[in-house]
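Attaching a single structure in structure tokens format; questions to follow.
All protein chains of the complex are present and in place, except for one that has been dropped.
For reference, chains read A and B in written order, and residue numbers begin at 1 within each chain.
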Amino acid sequence: MELTTRPVALITRARLQRGIAAQWREWGELAIQSLLFFAAMISVFTTIGIVIVLLVEALPFFQQVSLVEFLTDTQWTPLFAQKHFGIAPLLAGTLLTSAVALALAIPVGLLSAIYLSEYAPARVRAIIKPILEILAGIPTVVYGYFALLFVTPLLKRVIPNLETFNALSAGLTMGIMIIPLVSSLSEDALYAVPNSLREAAYALGATRLEVALRVAVPAALSGIVASFILAASRAIGETMIVAIAAGQRPILTLDPRRAIETMTAYIVQVSLGDTPHGTLEFRTIFAVGLVLFLFTLALNMIAIRIIQRYREVYR
Amino acid sequence: MEEIILEAQNLTVYYDGRPAIEEVNLRIPRRRITAIIGPSGCGKSTLLRCFNRMNDLIPSARVEGKVLFEGVNIYTPDVDVVEVRRRIGMVFQKPNPFPKSIYENVAFGPRIHGVRDRRKLDEIVERCLRAAALWDEVKDKLHQNALTLSGGQQQRLCIARALATEPEVLLMDEPASSLDPIATMKIEDLMRELTREYTIVIVTHNMQQAARVSDYTVFMLAGEERVGRLIEFGPTQQIFTRPRDRRTEDYITGRFG
Partner (left out) sequence: MELRKRRELIGRVFEGIALTATTIGLVALTLLLLDVARRGLGVLSWSFFVNYPSRFPEQAGIRSALLGTLWVISLTALFSVPLGIAAAIYLEEYAPRNRLTRLIELNINNLAGVPSIIYGLLGLELFVRGMRLERSILAGALTLSLLILPILITASREALRAVPMSLREAGFALGATRWQVVRHQVLPVAFPGILTGIILSLSRAIGETAPLITIGALTFIAFDPRGPLDKFTVLPIQIFNWVSRPQEGFHRLAAGAILVLLVVLLSMNAFAIYLRNRLQRRYQW
């Protein structure tokens, strides 16, 4: 066999080389790519914006109110004549409502995740999943209505000295709101457990319950824990339910029957009032906002890390 | 005496820093069918994808060496990759028509290369569908979604689509592996027909197919370290009847792979 090269290289080179048209086209592509990149960067700018805004308003606040007072004073009365700037009562209010919410959402969410992934026939899943989606899509202001005008009157019949605004109803309603979050994320984690693991356990004579609790749940544990953490983050940042139903009284208590005030509800309270912008009183909402942001950020970061890790394991 | 249209010189491709094929030297004759055969994992597809720079799309891939198209190295920075791909078309393992009308599938290539005139487009669509032996089957339903066609028809549509940019070379990556025997036969007949104008390089794991349709055959093999190398290249008849390399003979006679 004999092979030769045809002497067309020169012509071809001219035609394969990037000409003016190709350069224009590449510039256009670059311009489009830059625009798209800019759009993606907006999320980064948003985060930077949040941090700057919180710091710019919170730093002057901390020049007037020492960090020690902020963290150790047990009273929060910035809007009164006798001013105290201790965040403890707001923090306690937030943690109290969140604890109540998680005490409901975590067991119920996890149990329904286990039911949906390990037990439920396809027909039941087809009914339950959309209901959970609807539940997750209901605006929080509607849950606030439900907490104040349905849950509280109902609970009052059982708990006589329950105050009209209280941490318990707000927390429980928040728990209902968070169930779909726990349930769907935990179910995702359970779903990612390879069936071969389950089959191995069945082959050893395990019952369905044993497979669910001793095989599936432990294997999905990191994802389940991540869903709990995200639920906590969500509860801490939730605003309307507590603003409507938990009260506006920043007291340091762990009694869920009493009216309290959360960090988020305080921000709403000031926003609705006529406190002038630029004053120390108004800056309190940015100091509180900063604390809120740091809390949720930390929780989110931990959850994201955990999720990333278990995704890698089962890839 | 054969004219060369494509030539690989010392071609090495790395994925994530590990070589997938190494030091491949190959000269592909014009208006002939060259088949690349070898056991799976020997780098056939990787080699094929070097010829139209499809490896550029894999971020972890790095190509060393040269690929000369009509004597011009297509891996130099001043080469327009769009023009390379226009003149070196590709047909894939699984038919992948766009989920649009049959007409739009064929017209997409010419459109992006600047053909706007409707009558010109009509003419290209008809010519290419005829060349791909599909015209008679689809001429009454040009505006029907291409996904309604059978697998074999879809693959011929993909060939028509590739022809529409007026390429000189068609690269085919196991084009019949997902088709039934009758559809496969139609594709093979079509390939023979196309060699009047086009150069075809086909990757196939099917030795009978290589023997049936190709003029030249390349045999590739990956050793223990899983790096693909070119073992032997020659006229198909010679490769299948008097292979020079022992490994080629083992493969042809089915002793491994």
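Rule of thumb we're sticking to: contacts are C-beta pairs under 8 Å (C-beta built on N, C-alpha and C of every residue); 3 or more make two chains touch, one makes a residue touch a chain.
Just so we're clear, the structure is a prediction, and the values are computed from it rather than from any experiment.
Trainee: Considering all chains of the complex, which shown ones does the missing chain contact?
Mentor: A, B
Trainee: Give the residue, chosen from B:Arg18, B:His113 or B:Arg192, that touches the chain omitted from the document.
Mentor: B:His113
Trainee: Check each of B:Ile5, B:Ile21, B:Ala35 or B:Met54 against the chain that is not shown and name the one that touches it.
Mentor: In the complete complex, the chain left out is touched by residue B:Met54.
Trainee: Looking at the whole complex, which of A:Glu163, A:Asp188 or A:Glu238 touches the chain that is not displayed?
Mentor: Reading the full complex, the residue touching the unseen chain is A:Glu238.
Trainee: Since one chain isn't shown, list which residues of subunit B touch it in the complete complex.
Mentor: With respect to the unshown chain, the touching residues of subunit B are 52, 54, 57, 59, 82-86, 89-90, 92, 94, 96-100, 108-109, 112-113, 147, 158, 161-162, 164-165.
Trainee: List the subunit A residues touching the unshown chain?
Mentor: Touch with the absent chain occurs at residues 25, 28-29, 32-33, 35-37, 39-44, 46-47, 49-50, 53-54, 56-57, 107-108, 111-112, 114-116, 119-120, 128, 130-135, 137-142, 144-146, 148-150, 176, 179-180, 183, 207-210, 212, 230, 233-234, 236-240, 243-244, 264, 267-268, 271-272, 277, 285-286, 289, 292-293, 296-297, 299-301, 303-304.
The rule is short, and it goes like this: only the chains that are shown with their structure count from here on.
Trainee: Using CA atom averages as chain centres, what separation in Å is found between subunit A and subunit B?
Mentor: Measuring from centre to centre gives 50 Å for this pair.
Trainee: Which of the residues in subunit B end up touching subunit A in this complex?
Mentor: The contact residues of subunit B facing subunit A are 1-4, 7, 27, 29-30, 69-72, 74, 78-80, 82-84, 87, 234-235.
Trainee: For the complex, give me every residue of subunit A touching subunit B.
Mentor: It comes out as residues 1-6, 8-9, 12-13, 15-19, 22, 25.
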